[in-house]
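Yeah, one chain of the complex is gone here, protein chain that is, but the others are all in their spots.
For clarity, chains are labelled A, B and C in written order, and residue numbers in each chain start from 1.
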């Protein structure tokens, strides 16, 4: 599938928007306006590349907490992100029950995930099983960090998908760290994609900074899955540019030089160069994007700041499906 | 390591003794003298081959319920097996608390396992970690069925052993079934040994009917582990000749023809042929072995039948280490 | 009416629900060709095919996790855990995911699923084929916990569980699978509501609370007690969670005395919640200490026969406790 120029620019735009929202979250945190942020900076290309290979709104997604860019591609709105950061009532993932970045968006087929890493993977396998039982041609994407592939949970989910040849794509966003623990302490194989060979499914490693390379890898995997040829494991290699979260101090476990070195492969930079090289992204176009992003982010923050908190008593429900209220 | 003729015959003897004990257990069950038996028939060669590659009484073992032959090689006595079948007080694994074939034998460095499959694997990894921390040259063997490799538990244990390069050998006794479920429903790879390649350790598949082939594979793995070169996963291919347990009726899920076909590769047969070919096993020698085995089995049964049950109140302890009684 | 066994009632419930709703499917170890190690799914594989009666990998965590995913997609999975003792690998999926999904998504996502598991001792199963696990789950908001004590309820409750929009932990007293028989009409649909406990025997001297196999024994003990002139009210708790406090309190307010029986370990067992409910809600009506007769605080039921019998409550032990409490 060749991408139109327009789509390629749009993909860059999504990355940019995600970045600016994410950066604003860090600012809000420094200002004491929000209590917590967990960042996707450095991981946008992988997420956008994956999203654009899906039939968005048709296929299903079981994401994890760093997937802001992925979520935006699926139709999650900047103001919804800001609402969630502030724990506001209107926040669509949980009505303020979950921490920020714990996504759920029914209208976009994004299932709710917890903070317990890797648990979303067996849900994805179950969705894949249901798709297959119903003889539909949807696919489901599950994403997680490389550290989370150490969980038996993940292994079981992938194994099941492979045994039953389900239309699931597992995206490992390998940002080299699980909080402070480097990838070498999680696995004895050089690449998370190598995990696939013990499980009997395709394993693909791709440069997670190159949104088009990621898109290419996903397009192939999606096509195979959609046509009944089973699951694929895709590892996108990247680097977590920020601390693990706003609670973390990454200077305790990695050098500033290391981080600076990796910033050279910042996906925003890498893909800007690609689009500039291809004559698509001009200075004025970029400027336009930046100011549009700024405006959207500003508006989102303003909206969210004025939005009400949930009432205390709303915490009482819905424990059971019978208590679900629609208002 | 070349095996002496004497040792080779002794290995055959261990297989034979295990088989006759196991067969007697089935008889006792039919006679209504015991309530439950889970059988190792067909798996003796793999177990004996593995055991003879260990420094028995020095290395550590985390076995599973089919490992009667392995246990005998480690010094478990026929009468102890019969005591356990009958739930008698003197039974060394648990004093009658656990079901038969749930081994533990402190004097032989055999740790206690539960019925929850694969749980023993992370214990083995922990023992390996302790061995490494103490800079000792012991190794630890963990065994399990091929179905149990579907447990995330197993994956985590192997992954950890690979990451930390621990002296652990994982033996997968692939008898083709997990109760009624065939191996194709457990894994999408052709061989359990293939699992290793996603985990970063050596994976070896060996004919589990050939005790000497198994021994060879283990000798290499043990040497590597002992010299700090990390874990190995060994799959011994075999067939579960009996029903899963005395509670099972395997005619509901596999044909008699299939079973008969596989009996041709019965390890007792295969290894007898090897030893006959090499001129080691004569008819009279075999006869002597058979009558010795019969005598030992008879004596074991007699002993166990006369042994007392535990007193009811013994069930009250030892819940905590403080309550351990030595009598 | 036809008398059937407990396990047959369970099989019928699944058969009917599979036939009624094509979103329903069964997944677990050996549920297919083998028909389940307790034969609870026998014939269903042949009738509904391998896509609706799925032999899973040997992996409880993903039996539940995959079930949750399918439920999110709109299916109605019935997950079988071969023995309740093996439910712990799935604990995370049950407690973190199934139970919290509706709440955490503010109702956007729900998990209509049933997790069936045979539980309980007295069958020579030793430490790992005898456990009672209800207390772990009857503490988790978002779950429903159901334990039937007879074929009628088993069928009616399981069918309700399959239709329930929430995750239901359905624990089956395996010792009673073939032992407990009862009349179940075969020509009409039976649905027993999840929620209410049931007074299975009216009485005035004391209230005896039990469920599952122990309820079966409780009725026997109450019968014997009646012969001795003690009039025992028996309450079958059957939906353990959410707790039916009303039925519990109504009974104790009437009789003034409470005896709670379960085979699970005493401390922190389900009986504690029943006792606490009574201690708070029926204080002024109580004529005696609230008494629990439960499994002892040892890890699980031992294998060897004398030790197993020491562990398990039985009609004799219950009768003895009835006598003592009645005499208070």
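Note that a residue touches a chain if its C-beta (ideal position, glycine included) is under 8 Å from a C-beta of that chain, and two chains touch if they have at least 3 such contacts.
Quick caveat, the model's predicted, so the values are computed rather than measured.
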{"item": "Touching partners, among the displayed chains, of the absent chain", "value": "A, B, C"}
{"item": "Touch with the omitted chain, as defined above, among A:97, A:134 or A:272", "value": "A:97"}
{"item": "Selected from B:18, B:39, B:101 or B:125 as touching the chain missing from the view", "value": "B:125"}
{"item": "Chain A, residues in touch with the chain not shown (by the definition above)", "value": "35-36, 87-89, 94-100, 102, 114-117, 147-148, 150-153, 178-181, 185-187, 247-248, 252-253, 309-317, 319"}
{"item": "Missing-chain contacts mapped onto chain B", "value": "60, 62, 92-95, 97-98, 102, 104, 106, 111-112, 114, 116, 119, 121-131, 133, 152-153, 156-157, 159-160, 163, 317-326"}
{"item": "Residues in chain C touching the chain absent from view", "value": "85, 88-89, 91-92, 95-96, 99-100, 103-104, 127-128, 135-136, 138-142, 241-243, 265, 267-273, 275-276, 278-281, 283-284, 286, 288-292, 297-300"}
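In this text, only the chains that are shown with their structure count from here on.
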{"item": "Where chain A and chain B are represented by their mean Cα positions, the distance between them in whole Å", "value": "46"}
{"item": "Length of the line joining the C-alpha centres of chain B and chain C, rounded to whole Å", "value": "36"}
{"item": "Contacts with two or more other chains, residues of chain B listed in rising order", "value": "150-153, 185-187"}
{"item": "In chain C, residues with contacts to at least two other chains", "value": "56-57, 59, 61-62"}
